[in-house]
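Accompanying notes for the structure given below.
A protein chain is absent from this complex, but the other protein chains hold their places.
What follows is subunit A.
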Amino acid sequence: MDYVNLRRQAASLRKGLFDQGYLDEQFYQLEDLQDDASPNFVEEVVTLFFRDSARLMANIDQALDKCVKDFNKLDVYMQQLKGSCTSIGASRMKTECTAFRECCRDENIEGSHSLSILNLCMRSFQKIKREHSVLRQKLESYFQLLRQAGPVECATRPNK
């Protein structure tokens, strides 16, 4: 098993996530919290995030489906989702959440155009879903590589 190569692949994937703006510095904070006492902390938090965000997004989906014009409620869900994104450093998702909330706020000004606002919200939400899906895929690949690469001791053992 070429642990060094696997580690390199994982590192490269990770770098890509930062370079392409999928993750921000908050993710470093999570990595800093990982230690011997919590050796899988990052993956645990990320797993929790995807489970929780899927739930929130299902709520939002349902609300949008029913053409609920309670934009305040949508905003509350989105605030929660954005909060979670912020906590793990999911930067692109966070940006899209902000954009969605802007749509909801517009409604307060132009109350009579709620249908078009709803449309904007739906489109914005599609973007969030896409980012969610891409991030999930990439992070799952990343953690899989890490798992295959094994603990750091393997990689750092002299292996010429």
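We adopt the following convention: a contact is a pair of C-beta atoms (placed from the backbone, for glycine too) under 8 Å apart; a residue touches a chain by one contact, two chains touch by 3 or more; residues count from 1.
Going forward, contacts and distances are computed from a predicted model.
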item	value
Chain not displayed: protein name in its UniProt record ("Response regulatory domain-containing protein", "Palmitoyltransferase", "EF-hand domain-containing protein" or "Sorting nexin 4")	"Response regulatory domain-containing protein"
Listed residues A:Ala10, A:Leu23, A:Val45 or A:Met93, member touching the removed chain	A:Val45
Selected residue (touches chain absent from view) among A:Leu74, A:Ile88 or A:Cys121	A:Ile88
Residue of A:Gln9, A:Gln80, A:Ser114 or A:Gln144 touching the missing chain in the full complex	A:Gln80
Touching residues (missing chain, whole complex) on subunit A	26, 29-30, 32-33, 35, 37-38, 41, 44-45, 48-49, 52, 79-80, 82-84, 86-89
